[in-house]
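A protein chain is absent from this complex, but the other protein chains hold their places.
To keep things simple, chains are lettered A and B as they appear, and every chain counts its residues starting from 1.
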Amino acid sequence: MPENTDSVILDSAAAATSGPALIADVDKRDKPRSLWNDAWYDLRRKPVFYISALVILFLIVIAIWPGLIATGDPLQCQLINSLNGPSSGHWFGYDQQGCDVYTRTVYGARASVEVGIFSTVGVAVLGAVLGGLSGYFGGWLDAILSRISDIFFGIPILLGGVVFLSAVKGGSVTTVSTFIILLGWPQLARIARGAVITAKEQDYVLAAKALGAGHGRVLLRHIAPNALAPVIVWSTIALGTFISLEATLSFLGVGLKPPAVSWGIDISSASEQIRNAPHMLLWPAGALSVTVLAFILLGDAVRDALDPKLR
Amino acid sequence: MTVIDDISDVPTPDASLAPLLEVRDLHVEFHTRDGVAKAVNGVNYSVSAGETLAVLGESGSGKSVSAQAVMGILDMPPARIPKGEIFFQGRDMLKMSGEERRKIRGRKIAMIFQDALSSLNPVLSVGYQLGEMYRVHQGLSRKDAKAKAIELMDRVRIPAARERVGDYPHQFSGGMRQRIMIAMALALEPDLIIADEPTTALDVTVQAQVMELLAELQREYNMGLILITHDLGVVADVADKIAVMYAGRIVEDAPVHDIYAKPAHPYTKGLLQSIPRLDQKGQELYAIKGLPPNLTRIPSGCAFNPRCPMAQDICRTDVPPLHPVGTARGSACHFWKETLGE
Partner (left out) sequence: MGRYVIRRLLQMVPVFIGTTLLIFVMVYGLGDPVAAMFGDRTPDPATAAQIRHDLHLNDPLWQQYLIYMQHIFKGDFGKASNGQPVTELLGTAFPVTLRLTIMAFVIEAVVGIALGLFAGLRRGRFFDTGVLAMTLLVVSIPTFVTGFVLQYLLGVKWGVVHPSVGEGAPFKDLFIPGLVLAGVSLAYVARLTRTSVAENSRADYLRTAVAKGLPRRRVITNHMLRNSLIPVVTFLGTDIGNLMAGALVTERIFNIHGVGYQIYQGIVHNNPPTVVGFVTVLVIIFLGANLLVDLLYAVLDPRIRYA
């Protein structure tokens, strides 16, 4: 397509006196763009996208260098301060152990971000590969993988988490993430499978095959770019829910365990003290909620941008 | 901007009868992200009982939108009717209440859509969907409505109607589904039927059967019929008169034989030349150059000017009015005489 389509249109609109103008149909935009360009064009106009992206960026920075905004040590606690409310220099107050709630909230970001990223990457890779292959090749591979994912679907993730993590005596970011990958992949596999099946039947894929393209080329060059959109959207939103899941598992006593610093642990201990010291709950719970919200909003914005039908 | 005025130009076959439906200076616009799309820009046409008007045009010419405006099924917003009148049996429907218009729909004016598979509800049996017409408009019981539905299916010649009344749309073939759509439109013996590309989605052999059925039923009930199509071939056999639309306007309006004999607008002429004919074998097929205009930015002057082989300076500045051509036709071309004379 010519690079200067835009100016051609402008010329003809301004002075419709010169020759025939090639003007697109009404439902199409004047400037043809690829799905990804179009999505990016759309995203740049959304404040929600910027806000959620900024929150996530900030969160990642804090997870890597918590010292940037917190000077204290999250494990350096004085029982004398136990349950003390907000004071100058310690605006968030103290928890039961006399730890500074602010410092713990800042340091808690790391565990959440780690669990979120590890499990999402694991689920996305495993799910997209297995789901994609089973959708593309079909046949016995699809049959086996579908039955296996049915089995994993038979176990609600929270229930499975309690059973699995209490059995392995887990309590680290690694075990929690491993578990989430183990039980989370079938969901993404289903989405990827559906997307690949849809893409596989498109005429341009059939055309590529007819022209003699091999499986690898068809999958990577023609199907993957088009089946990727739902995978990305789902993963973004899932990252938020995985972080929330980690907190819930920690609350149930099977996720991360002290002395680890995590929002889940802090919310759990704060909720026991809610009658005496509600301030303890506010910060870790707020941080967790804002994080989850940011990922959901980002996922929503990306989906809206990628799915023109929903406009 | 010149508005196509003087509706006396619009021909009626029998001047003593007031037309059943008369659309006057209808405008419809859509508010979209990219601006206001002017889909219909001052359309006039009329249909009498027993008469067939074919509205011809490319997609985006405004032919379906104007029909939906008549039917009252446009989504408003985003659609808006800033101007115009739609007289049905002497009353302007645009001035009626929503409830009044609802009672006309189905009962007095019925519509047949292009894709019967998506236009029928996938989860309700065809018997239910047909019977619903009687249950809602005439208050019939479920049982009586079902009997009527079977009767209707018989009338549109669906084999084994009694056995198939409980079947679902996806269980019928394309032609049968379109017959069901026709049956649904006929249910309450309306005065006017609007058929929006009723045969486009069908196989050629089935197209003829469905068209024949429609024409036959129209004669039987003496209904007015508006046939919206982009297919000149379909029109020739059944239409009494043709209105050719381009960019939301009627560019030519004539009795059917006149148009085929001698088009008075370069666009109509282009359309006729682009029909493949057997005697042209070996020659290159004619095609109108360019694309239909973007409705948010319709070219000034005659909307067809960028694609017109005869365009002169005046075409880029002045909107041509619908010039009377003889007694019963009109052409919105500054050079209609030249077009006719060639």
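Heads up, the rule we're going with is that contacts are C-beta pairs under 8 Å (C-beta built on N, C-alpha and C of every residue); 3 or more make two chains touch, one makes a residue touch a chain.
A quick note: this is a predicted structure, and the numbers were derived from the prediction, not measured.
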- Query: If the hidden chain were put back, which of A:I64, A:L206, A:L220 or A:I274 would touch it?
  - Reply: A:I274
- Residues in chain B touching the chain absent from view: 71, 73, 102-107, 110-111, 113, 115, 118-125, 132-133, 136-137, 168, 170-171, 181, 184
- Residues from chain A at the interface with the omitted partner, ascending: 147-148, 150-160, 162-164, 166-169, 240-241, 244, 247-248, 251-252, 254, 267-268, 271, 274-275, 278, 281, 285, 288-290, 292-293, 296-297, 310
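What we mean here is this: only the chains that are shown with their structure count from here on.
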- Note on the structure: Cα centroid separation, chain A vs chain B, in Å, comes to 49
